[in-house]
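Structure below; questions to follow.
Of the protein chains in this complex, one is absent; all others appear in place.
Chains here go by letter, A, B and C, matching the order in which they are written, and residues are numbered from 1 within each.
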Amino acid sequence: MSWAWFHRFASPPYFYSLTLRLAPWLGWPAGLLIVGGLYGGLVLAPPDYQQSDAFRIVYVHAPAAWVSLMSYSLMAFAAAVGLIWRMKVAHAVAAACAPVGASITAVCLVTGMLWGQPMWGTYWAWDPRLVFELVLLFFFLGYMGLRSAIDDVSRADRASAVLAVVGVVNVPIVHFSVTWWNSLHQAPSVMRMQEAAMPASMLVPLLMSFLGFTLYFYAVMLVRARAEVLRRDRGGSWVRDVLAARGKAA
Amino acid sequence: MIREPSALHAAAQILRRDLKLAFRRPGEWLQPVAFFLIVTMLFPLALDPELSRLRQLAPGALWVAALLASILAIEFLFREDGRDGTLEQYALSGHSFAWLLLAKTAAHWLLTGLPLAIAAPLAALGLGAPAAALPGILAALLLGSVSLSLLGAIGAGLTLGIRRGGALLSLLVLPLAIPTLVFGARATQLAIQGDSLAGPLYLLAALGVFGLTLAPLAAAAAVRISLE
Amino acid sequence: MREFLDMSGYAAYVWPSVGLTLAVLLANVYWARRLVRSAQAEARRRLASGAQS
Partner (left out) sequence: MLEVSGLHVWRGERHVLKGLSVQLAAGQALQLLWPNGAGKTSLLRAIAGLLPVEAGQVRWRGQDTEADPLTFCRDLAYLGHDLALKGDLTAGENLRYSLALRGRVAPADIDAALATVGLTAVQEQLVRRLSAGQQRRVALARLTLWDARLWLLDEPAANLDAAGQALVVAAIEAHAAAGGVAVIATHQPLALSTGVSSLWRSPGEPP
């Protein structure tokens, strides 16, 4: 009985209709939260006493950093589920995570560089967090590269799933090694907000941004996953129904 | 015929077979070592031949060259056996596939990782390392090349059967090799400075043990998928 | 307003960051929808060819 939800979720038609219904419920709040968070962060929040207005980049940089790590973890988790239970829907989710995660990781890197220039006087410093994000981007690129190199979707799913799992096992090790390496070389101080003393007018927009980016990621990922499920279909009659329903609505 | 499907015997035979094959074609496994030596030779030519300054760059130059050489070599780990059906027979041999691939990887390490580690002190001398540092450098490369071979086995398994998979292989393996590079270069640096390099050597050994336990499983899964 | 846009001299860093982020977010939505459309078209094509055979 406890597995009933699992099997239901694993069924492509159920997943398809679920994502169809769920995406707007995630997408619209995500949009509102992001806009609200940015408004609060860029307009209402007071300037930081050390970094002045440059700190406002945190409202896009930090949520992007969070989403990049979350998307990689989710991708690896979904890939592992897909490998272990041979679940196509899980593979579809993993495939959907990668491009969104990679683009957000790139955003995190570029905004980090734009923040670095006024703070450190240089666009690129070998800051461990930036380096870690860069490695994460390479993990994503490798994953997508492997996927696109294999024509057969089912083989691509499983091969890239192995890679994602190997990658996620390595993420903590890479993180440790980069931090350790940084501690030896004393690179410029890390971008850091004054965690303890952040007033609510700064903190609330930041939290809104975090939540907004997270919901946004799930919304876009589910839309992509819907397409990926459709690609993995093997002639189930549900596709006909879904496409017919779509035609009527359009 | 006495039926005795001992896993150890099977692995030993794979190891012997791969070594015998390699010795019939010595050119193939000597190439990565030659590549390694050439790349390390390029650094003084491109930068500055003054030994005191070279010494600072030596750890990085050695490890980047070693990393590239082992990536170059690992591409051939499964390719021939994948093409001629040997890997299929391994998969159907009734032994753990991961175990047999570990034996293959071990043979590969003996043919590329070990010569690389032995050549490294030589290259290090050319980069201005003092003689006292050479044992430490040898130890660091011995330990590090184990992880590199194991990580490479995963990448080689994933890209087996992909045409022009070489560039993809580096894209997959190099990010995974970052910890090995960091710890290995640090160990080399400490060795050159004459300090104790026990810390990074332990870390390298830990990476090697971790890789030994998990990488063959991942490589076996990857090769199986590639063989379909 | 001008003061706000100037970001006390950091406008060249803050606004590109925000602009790039929003652009990527919107582009992702667009790509995702396009992917769904192409997957649907592909599925239709497959259904049509399946019905003939």
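Keep this in mind: contacts are C-beta pairs under 8 Å (C-beta built on N, C-alpha and C of every residue); 3 or more make two chains touch, one makes a residue touch a chain.
As the structure is a computational prediction, the values presented were derived from the model and not from experiment.
In the whole complex the chain that is left out makes contact with A, B.
Contact with the chain that does not appear here is found for just one residue of A:Leu20, A:Val35, A:Ala80 or A:Val153, A:Val153. Where chain B meets the omitted chain, the residues involved are 1-5, 9-10, 13-14, 16-17, 20-21, 24-25, 83-86, 88-96, 100, 227-228.
If you put the missing chain back, the residues of chain A touching it would be 86, 151-154, 234-235.
Keep this in mind: only the chains that are shown with their structure count from here on.
Inter-chain centre distance (chain A to chain C, centres taken as mean C-alpha positions): 14 Å. Centroid to centroid, with C-alpha atoms defining each point, chain A and chain B lie 33 Å apart. Residues of chain A in contact with two or more other chains: none. The touching residues of chain C, counted against chain A in their complex, run 4, 7-10, 13-14, 16-18, 20-21, 24-25, 27-29, 31-33, 35-36, 38-40, 42-44, 46-47, 50. Within the complex formed with chain C, the chain A residues making contact are 27, 34, 38, 42-43, 47, 52-54, 56-57, 59-61, 64, 99-100, 103-104, 106-107, 110-111, 114-115, 117-118, 216, 220, 223-224, 226-228, 230-231, 233, 235, 239-240, 243, 246. Chain contact summary for the complex, chain B toward chain A: residues 154, 158-159, 162, 165, 168, 171-172, 174-176, 178-179, 182-183, 186, 207, 210, 214, 218, 221-222, 225-226, 228.
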